[in-house]
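See structure below.
Partial view: only certain chains, each at its native spot in the assembly.
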């Protein structure tokens, strides 16, 4: 399974600061059931154990910053104990899945209505064909007002309590759309340079968003981090199944539908 | 004016990475009208010019990272030109106002219902009396369910399109409350160490919030960055007026009511 | 157990680059049998499992440099899996045990014949009483030739295949002796400054040892790293037992006698 998945999402494509691959478990152990999820949190491991999964594949790393202890004195240490005593392995495909072609932002683009050809927002200079990279840029079939694009995106992404936040004139027409699953602060300049009318991403903070909005020539849409990455899970599961030989492989996959967005309630939003 | 304000919010209290004080204008020029605002953006300078202000006091710095050009080729350069040609000075009180006693988080605490004594969340080690510091911690008069606390906070803060986001069991009782105006990622550990039942702040991103929530013993409330700092403006204006001799000083102050939160519309929020 | 041990070997005494404390296991789980060993290697965990230990206390950290994976693809990952599935916790007391008073080098000093009072070789500046620190210095009851001191040290330390290596005139009399358990390269200058006639430590490499020997005024003895630290295990076990209330605590301790020195055979030594 590891070999098959690494042929699709090559660990060498991951960012230098990232931590991808097998986090715990023994690569020699046979795998029958694989649960796909965005976040390696307790509820997801619970679901895996109940379903009898041998492996959990998550987008986010559990131990991004190196640890010198996995004692059960922290939530992460308890998760490692729970996984190992339950015989469940944990595998992460993070920035290598972001940058792959197709990758995380291709699934996000499809979810918000971009059905034409896409190009990378921040191309990986190591890819001579220019197809891999973080984020995607594409054109809508025809221009729509920002408000309509945002409403469609809200419907296309899985629901979260806080929904989407928009910066920009709701009536301005948008056609060229940039998207990037997960935190997009560092890609604001790239989105503007790409000539996008709107950039949809997540985890935008006040200062970058507000300073960016002063330019006045590109709108922003901020969605839940989890919601922008969840659409990719089905794609990753399907590609793995195919790589393992489809139905003959005797491996079952499931995409977790637990909402692991950090936020569980919203108050006072003037939502359209 | 500069001297009076620096007696209240000593620039030496600012963080080493911060940039506070006079950003443009001549300290020798007389001041009659002072506009207070959170963000140094174009609409705020417009308001100042229309009202005939000589000085704008903002919480956020315009040039936090040093610049080698103020040419009118960027929004910030255009703002500098607009200010200087209009004869309007710009003055910033940022982390020195955050840490002051009383400071930004005292006004925030009052706005969300904390009317008892407060202590710093992250005390400034340079203050022997232990009164200055970032964030504040206090107790509600009696415990209330998290949902009620959040609803009250949503009413106490100025309205923004996205309102508040909450992580935690809505029924859990909260009594000890930590608050910090502006981005609060770096204070999550301090809030937990302070024994808070809930931490209200802004600009929390998915990873820190989600990992923090796995501890399960403290709830989070994420508000608009702008909304958590706006309550302080009236306090700063009043203290300056008093320091200048009250009505005799022939100086008028005004607090801008423009909402300069980055976000102007919300979609799909399941707001309570 | 953790609490009792940390009262003896305070984790705050450890070097900033060190990683001490619980490495895996749940601090809430009861402990009946504790195995003490120098190195967290597979044979030691095997011994622990065979004896039915609940806890292994080692001097050396397993994960000194932070890891982002504990998958069973490396010896260390396999050890973590073996420990967790066997329900055996792992606890490390490293530089905090080195620096304690008494600590690792006190047991080493006793083993090589120093039975008078000792002082730290490199005192911890944080200890106002000047008793904690790395290494120890003391005087022999009367001067003996270097060759006799070395022969006595070889008998006093547990046997290893490579024994001791000596630099210096075998007939020179030695009285003041500096010792430091484990790698001692960085303490050569301190040993000379302390006026020692001989410095016994481990893991000395050619360049530091050879350059040091050119001074001609102090001899060197290089022993097996493992052998210089093993004498402390019995001391640590006894102190823990006492702290837990002695026999009433219903906790058994054992010191592993497995030789975990890296070297298993020697060839061509012209050993005296």
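To keep things simple, chains are lettered A, B and C as they appear, and every chain counts its residues starting from 1.
Here is the rule we go by: contacts are C-beta pairs under 8 Å (C-beta built on N, C-alpha and C of every residue); 3 or more make two chains touch, one makes a residue touch a chain.
No experiment lies behind these values; they were computed from the predicted model shown.
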Copy number across the full structure, from 3 displayed chains: 6
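By our rule, only the chains that are shown with their structure count from here on.
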Given chain B and chain C, the chains that contact each of them: A
Core chain by centroid distance, with centroids computed from Cα atoms only: A
Distance from chain C to chain B - Cα centre to Cα centre, in angstrom: 53
Rounded Å distance between chain A and chain B, as computed from the means of their C-alpha atoms: 32
Geometric centre distance via CA averages, chain C-chain A, whole Å: 47
Per-residue overlap in chain B, given as positions that touch at least 2 other chains: none
Touching residues (chain side chain A, partner chain C) in the complex: 19, 21-28, 61, 63-73, 77-78, 80-81, 84-85, 89
Of all residues in chain B, those that touch chain A in their complex: 39, 41-42, 60, 75-76, 147, 150-151, 153-155, 159-168, 170, 182-183, 202-207, 209-211, 213-216, 220, 222, 224-226, 260-272
